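One protein chain is absent from this view; the other protein chains keep their places.
After this line comes chain A, so read on.
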Amino acid sequence: MANIDDLVADLAQQAGTVKPAPHPYRLSLQWIGAAAAYLALSLALSGVRPDLAEKLHNIWFAAEILSLLAVFIVTSLSAALLAFPDLYQKRHLAFAPILPFLLFLLVMALAWHADSPPAPLPIHSFECTAGITLMALLPAAWTFYSMRRYASTHYRLAGSVALLSAFSVGALWLRLHEANDSIVHVIEWHYLPMLVIGLLGLWLGKVLLKW
């Protein structure tokens, strides 16, 4: 008990004006805004696919982009909530990414079903995964750097969600940049690697976000 009293006295001496962390909604808006600017700049530099306007009239392509956008936005929000010890007492929102992921899976399943006869496979394969991953590095680094300033009590999950959010930025970029209609290729080399990224995020969260 004496130790506790001493510790309390010590800590109280260090009491000073503390600026409270921003609200997670504001934090996630900052991340989303920065990632959107990064995506726009990347597309401006790399160029959008030549048939983008036409493709956006394709219901499954538009649904894929919209659901991927939803994954990006909701994972950003969830990562911001998970950066707080008590998830800012909005637990239902912190675990909300499950819904856009389910929607995304459904859209991809329907798009695959509608891809008949199947569009020809592109000649490349893993290059897409590598490109998406490289594109995701900067948003991932910034998100982790930002999250380290808070105090996550779900650091593994927070790491996984943050990495998925960054990866979805990369996936959006490639889908809007590369003229590629093969759903099989997209599933295999664009989106299945997200599972590995999610698992990697569990480990990275433990390494980088533990406090």
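Going forward, a residue touches a chain if its C-beta (ideal position, glycine included) is under 8 Å from a C-beta of that chain, and two chains touch if they have at least 3 such contacts; residues count from 1.
By definition in this document, contacts and distances are computed from a predicted model.
Chain not shown in the complex: UniProt lists it as "ECF RNA polymerase sigma factor SigF", one of "ECF RNA polymerase sigma factor SigF", "YeeE/YedE family protein", "FMN reductase" or "Alpha-ketoacid dehydrogenase subunit beta".
The chain omitted from view is touched by exactly one of A:E54, A:D86 or A:E127, namely A:D86.
By the touch criterion stated above, the residues of chain A touching the omitted chain are 1-5, 7-9, 11-21, 23, 83-89, 150-151, 153, 211.
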